[in-house]
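With one protein chain held back, the other chains of the complex are shown just where they sit.
In this document, chain identifiers A, B and C correspond to the written order of the chains, with residue numbering beginning at 1 in each.
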Amino acid sequence: MRRLSGSGVVVALVLLGGCQGVQSALDPAGDQAGGIAGLFWLFLGVLGAIYLLVLVLLVGALLGLRQRAATERRLTGLLTAWAGGTTIIILGLTAFSYGTDARITRLGDDAELTIEVTAKQFWWQVKYVEPQPSRSFETANEVYLPVGVPVRFILKSQDVIHSFWIPNLHGKTDLIPGRVNETSITARRAGVYRGQCAEFCGFQHAHMALDAVAVPAPEFEAWRESRLKPAPTPTPEDQLRSEGLQVFLTSPCVMCHTIRGTSASSRVGPDLTHVAGRRTIAAGALPYSRGNLGGWIVNPQSIKPGSQMPDIQLEPDQLQALLAYLDSLT
Amino acid sequence: MSSRCHDCVGVALALGLAVAMAALTASCEREERDTKAPPESQISVSSVALSPLQPGEASAPPGGSHRSIEENAFNLAQGKQLYTWFNCSGCHAHGGGDIGPALMDDQWLYGSEIENVYATIVQGRPNGMPSFRNRIPDQQVWQIAAYVRSMSGLTPATASPSRSDEMQNKPAEQSMPRQEPKDTHP
Amino acid sequence: MRGKPVWSIGLIAMLMVGAGVAKAQVTVTAPASAAPADDGNWVMPAKNYASTRYSELDQINSQNVSGLRVEFTFSTGLVRGHEAAPLVADGTMYIVTPFPNYVFALDLTKPGAPVKWKYEPKPVSAAQGVACCDFVNRGAALADGRLFFNTLDNRTIALDAASGAELWKTSLGDINKGETMTMAPLVVKGKVLVGNSGGEFGVRGWLTALDAASGKIAWRAWHTGPDSDVLIGPDYQPFYDKEKGKDLGVATWPPNQWEIGGGTAWGWISYDPDVNLIYYGTANPGPWNPEQRPGDNKWTGGIFARNPDTGQARWFYQVVPHDLYDHDGINELILLDMPVGAPGDAPGNRQTRKVLVRPERNGYVYVIDRTSGEVLSADPFAYINSTAGVDLKTGDIHYVDAKQPVMGQVVRDICPTAPGAKDWNPSAFSPRTGLIYIPHMNVCMDWESQEANYIAGTPYVGANVRMFAGPGGNRGELSAWDPVKRAKAWSIKEDLPLWSGALATAGDVVFYGTMEGWFKAVDARSGAELWRFKAGSGIIGQPITYRGPDGRQYVAVLSGVGGWAGAVVAGDLDTRDPTAAKGFAGAVPDLKERTNKGGMLYVFALP
Partner (left out) sequence: MNRMPRTVPGREEIARDGPWLSEAETHRRLERTWETPPGLWGWLSTVDHKMVGRRYIATAFVFFVLAGILALVMRLQLASPENGLVSADRYNQLFTMHGTTMMFLFAVPVMEAFAIYLVPLMVGTRSIAFPRLNAFSYWVYLFGGIMLWVAFALNIGPDVGWFAYVPLAGPQYAPGKRADFWAQLVTFTEIAALAVSVEIIVTVLKQRAPGMSLNRIPIFVWGQLVTSFMVLFAMPSVMLSSSMLIMDRLVGTHFFNKAEGGDALLWQHMFWFFGHPEVYIIFLPATGFVSSIIPVFARRPIFGYTALVLALFATAILGFGLWVHHMFATNLPHLGNSFYTAASMTIAIPSGIQIFCWIATLWGGSPRFATPLLFTIGFIVVFVLGGLSGIMLASVPLDLQVHDTYFVVAHFHYVLIGGAVFPLLGAVYYWFPKLTGRMLNELAGKVHFWLFFIGFNLTFFPMHLLGLEGMPRRVYTYPPGLGWDTMNLTATVGAVTLFVSLSIFAANVGVSLFRGQRAGSNPWDASTLEWATPSPPASYNFAHIPVVSGHDPLWEEPDGLPVVSGLRVNQREVLLTTAVDAEPDVREPVPQPSIWPLISALTLTGMLIGSIFTPWAVLWGSIPVAVAVTAWFWPKSPPETPEPVID
């Protein structure tokens, strides 16, 4: 018995070693996640110690050590001591929890950037909100964050309940239809992290991820300026891309997608104005590449069965023209 | 309780179970979530006539080969969602009509069979109905056509959609009484 | 349906206590240049550039109007909404019908006024699919022996008034983008001013001046986009700071959304020759869902003053910045010279100002200085709970937070409703009584904003609306508004919303029609009903009066229910869905039992 529980702890420590990860709460890259990770190690330490104590007591009881000392009176005394001890530990842990909670909440007070995330069945509509409307723009399934700058997130949902969670940066907050929730993130370490929907939301709950890219402030400004520009209209002599735009505007794409700078402005599906500039497509289901984009357009229901994107029948040359055009939208 | 009653309870139980099983197997299709529907053949669409008049002897209209579409709850629910997304509600409201005619009454200008509705969506109609050919994939057109039929109660109530999480408008399709289609229009 | 007691059609005369209206030594008149002496003809729907809809003919007066009877009728053979005003010039009456926009010329010199000629523009029938609120046409315009009118599929046509021959035809819009034209043109200094409609389809609005002779485009002013498109240049001096700024038509929109931003011009234009400025309003921004277009959404929902020769804007006042309730700013603008001052001021110390008065869709009667664009007063003429007044110093309107639309949630009991306290149907002004006769509505609504998807050629609305009768249960009202006292002189409550125009005459008689088909004449001073006639279908047309070849005074009106309010009957809609006809089915579910459709011209005269 004792050997076994001991080895259980050893296994745990080994497993904990491998905790770097793009989607891991144990590898914090933001102030909020950092605070929570600290609290976690504290809890793990205290509670782990209690667990070992209980195991030792149990083993002691089973092996019949010092049986004689177990008179009713001493045991009752031990009981009150035990109850008192548990209460004190509980109060301590509660206090630490309140402390961390309050500190994390205050972190979002002086946010300079506001991002409005609207969750839809099985992808994320992301809108950078500026006081001047013409400087706010939309993107999808990706969140660029300036390092060191507190960012306020406004969270909405248009269909069912989802949950916005980027483990390396902060805990999750649900997006609930009929409510406007808020959270805030301050990225500390540049890098690419992966977030995922954490509330069961239907068929493709498993493939509803988003990229969180923390970049230094100047790089973030450059990215934002590039995202503000509408899609370039292909020049007449660029035959292939003009035909690609024409295919886009005369096929099912125009019913669901927006490309700023063209007449397509439907919001059923993600905004494709800068689709080629994204790291992944289909809410993280595929890394972006021209081939993957082609495969996704023709046969989405085998990659994400139950997603709202239907299979699109296109002639091969139409598809190539369309891909040439979409690939130019960086 | 005399013993005569023992076996009549047994028989009743067995009978009830048999009936229930038969009804339940029918519901298998109703609940299928087939997101990758096979492409429907075009021929069957043109096989359904728009006018009941036929020179010579009138032949019976071909059976609705796409009836299975409108008996599937998932298809009808998708049809209702697409009806809003693709702005059908802009012209037909929630079935009461606006720029376009009402869809929840028993008046059918261009035929009430699902193939007729499919043709109306794909071909468009001269007085203002846009043609969605190559704009809405086939499977989705069938879904919208099935939903349009459910608006006047022509689809089974168990499969028809219930209310949406939006403003209360007309009673949900599942509680719409069946209104026999009439092809008279002024 | 909300509880709606059946309202007895009665006269509630709210006689003004104190100074008798007749003896007011303070006179309110329309500028002579814009409202010349009446020659017995009726050559433009608004009667004159000042849009007074007032005739100096007084053969029919409050004493003898009760003897009025039908002289002749004419059936257009169409079943959609007849909103046009008949025109009369030199013994011929011209009427324009809804789609397919026939033009009939009736010879008034012959008994029964037979058809002189008929012109069929044959517009594309698919245009009916993108006409948001019934395939209506609000009338033509006569000038220099030519008749100008618009067809639903965006063509402006000039005909020779005598023979009906087509002189020129200019195509101005694209139905595939949801664009239609329904407005009555205005001819100013040899230029035909026309605008498009289609705010519900995300159409980018414009006003275009065509050369009356050749039909070529003289200038075109867009209502969103950069200043160069909006013809905002050096002589643009708005009164309020909120209208000042560079390229506001782009800055007050999310990126590129101004390209599908609405702001069409499908309403009324007035013109003041003295200051050589035309005045007109721009319609609602697209989509209806305000959260989808943050910013003031310039230049939608406001009033423009432009130089008719060059189109350059002189001033602009945005009545509803970041419009929340589809309140198009296209209503008629009556040009008056009237003393302006606080309601309590003694008549002495008020100075006469050149103003334009507009009973606005958001329920306020705006009195604005037409030279500078300064709002002098804005007083409610109907029940309002969605806004809390207009700040005259800054021109801002205060939206009530509790009534702000929220995406995905029904906001209840918003008054006035989306079509407003009064929609396009124009009011009339009588210089004799100094009152403005406003045929308007008393309807409220529930509103739920939804995300709108722009797919060219399909509606781009983004809101569910459910309408119902306003407080008091009466859905319509004819109000006589005293612009000097800034208060109602009297008002008549009507059961159904009023969607017809009003006509005032020197005989102190005011004519208007109800959606049930009653054509009524009431005393201009007291509002007492003097005469009524039951037409075959609901009246949403604009009544006119003229002196016939035989010297007798005639009154003419087109009946034929339709438009947004009558779509329930005209489109044979199903009222079990209260959101049908963009919510109007909820307000008038009983209309189908009270009137039928069918277009008919009625001309009345004294025996």
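One rule holds for everything that comes next: contacts are C-beta pairs under 8 Å (C-beta built on N, C-alpha and C of every residue); 3 or more make two chains touch, one makes a residue touch a chain.
What you are looking at is a predicted structure, and each value in this text was computed from that prediction instead of being measured.
When the full complex is taken into account, the listed residue touching the unshown chain is A:Ile36, out of A:Ile36, A:Ala231 or A:Ile297. Looking at A:Lys127, A:Arg152, A:His170 or A:Arg227, the residue that reaches the missing chain in the full complex is A:His170. Residue A:Cys201 is the one among A:Ala140, A:Cys201 or A:Leu326 that touches the chain not shown. Listed here are the subunit C residues that touch the chain not shown: 408-410, 448.
Subunit B meets the missing chain through residues 1, 3, 6, 9-10, 13, 24-25, 27-28, 30-33, 73-74, 76-77, 80-81, 157-159, 161-168, 171-172, 174-175. By the touch criterion stated above, the residues of subunit A touching the omitted chain are 1, 5, 8, 11-12, 15-16, 18-26, 33, 35-36, 39-40, 43-44, 47-48, 50-51, 54-55, 57-58, 60-62, 64, 67, 70, 72, 75-76, 78-79, 82-83, 86-87, 90, 93-94, 96-98, 100-102, 104-105, 121, 155, 159-161, 163, 165, 167, 170-174, 176-179, 181-183, 194, 196-206, 209, 284-285, 305-306.
Here is the rule we go by: only the chains that are shown with their structure count from here on.
Each of B-C and A-B has its own count of C-beta contacts, and the greater count is at B-C. If you average the Cα atoms of subunit A and of subunit C, the two centres end up 53 Å apart. Here the spacing of subunit B and subunit C, counted between their Cα centres, is 42 Å.
For subunit C, the set of residues that touch two or more other chains comprises 408, 453, 455. The residues of subunit A that reach two or more other chains are 177, 254-256, 266, 268, listed in rising order. Here subunit C touches subunit A in the complex through residues 177, 202, 250-257, 259-260, 293-295, 407-409, 451-456, going by the rule given at the top. Per the touch definition, subunit B reaches subunit A in the complex via residues 33, 35-36, 39, 85-86, 134-137, 139-140, 165. On subunit B, the positions that touch subunit C within their shared complex are 84-87, 90-91, 93-102, 104-105, 107, 126-130, 165-167, 169-171, 186.
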